[in-house]
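A short worksheet on the structure shown next.
Every protein chain but one is kept in place in this view of the complex.
And then chain A:
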Amino acid sequence: MARRYDSRTTIFSPEGRLFQVEYAMEAINHAGTVIAILSDKGIILSAEKQQSSKLLDSSIEGEKIYEINSNLVAGVAGITSDANLLINESRLFSQRYLSTYDDIIPVELLVKNICDVKQGYTQFGGLRPFGASFLVAGWDPIVGFQLYQTDPAGNYSGWKAACIGENSSSAQSLLKQEYKDDQDSPMTFEDSLELVCKVMSKIIDSSKLSSENLEFASITLVDGAPKVHIFSFSETDQVLKKYAASKNDKSTQ
């Protein structure tokens, strides 16, 4: 079966599927987990770095989370080199929008643009699709805070809490259970930070819960303007100490 319809990216199988695109999505399911949660005051992103060797110089910060624009931050899962190209393209597109309209780019427009690029590679032959998914967190004055997920096929969807990468389905069900969605007590920013840590600590090995393996970023409003903050090593450790450790203590007691 395979081999007949998956040698070229743009060939449909008799069931109407594009195998190369599905394989690209499968590649993402083996990548480091990325979680993001939307709350009233901002969005928290967390990403797991899969360390290959302890000889690797990890003093270089930022591997999975990138600031795209003053109002946009993205977490990536999949082939990093593919993601790099798309991040670069997104940054360029945001700046082009700024130069044309003298305003920050609406979040959905940027996501649409990334997805148009991704879709192109599933339709025109000769090149493989991008093996990267994104969680894009952003703010714009029209809609407010927004969280989008993209996939290699070029689909995108908006979420309140989302997860991509390894163990994403179990993380997604944990998020579904724990996400407070009632009007009276909505998720606060602190709640979402706590929940991110909690889910991360459940789906990855607890010995790995440190700034060596995890990255955090947030987007909030400061004086009415969006602010992207990528946590430093020490801030990440502080957050993990505060939330992830306390959860572990309770469960062991």
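FYI, contacts are C-beta pairs under 8 Å (C-beta built on N, C-alpha and C of every residue); 3 or more make two chains touch, one makes a residue touch a chain; residues count from 1.
Note that contacts and distances are computed from a predicted model.
Participant: Select, from "NADPH:adrenodoxin oxidoreductase, mitochondrial", "small monomeric GTPase", "Proteasome subunit beta" or "Exosome complex component RRP45", the UniProt-recorded name of the complex's unshown chain.
Facilitator: According to UniProt, the chain not displayed is called "Proteasome subunit beta".
Participant: Which is it among A:Leu85, A:Leu109, A:Leu127 or A:Ala225 that touches the chain not included here?
Facilitator: Touches the omitted chain: A:Leu109.
Participant: For the chain not shown, which residue from A:Thr100, A:Ser207 or A:Ser234 touches it across the whole complex?
Facilitator: Considering the complete complex, A:Thr100 is the one touching the chain left out.
Participant: What chain A residues would touch the chain not displayed?
Facilitator: Residues touching the hidden chain, for chain A, are 99-103, 106, 108-109, 141-142.
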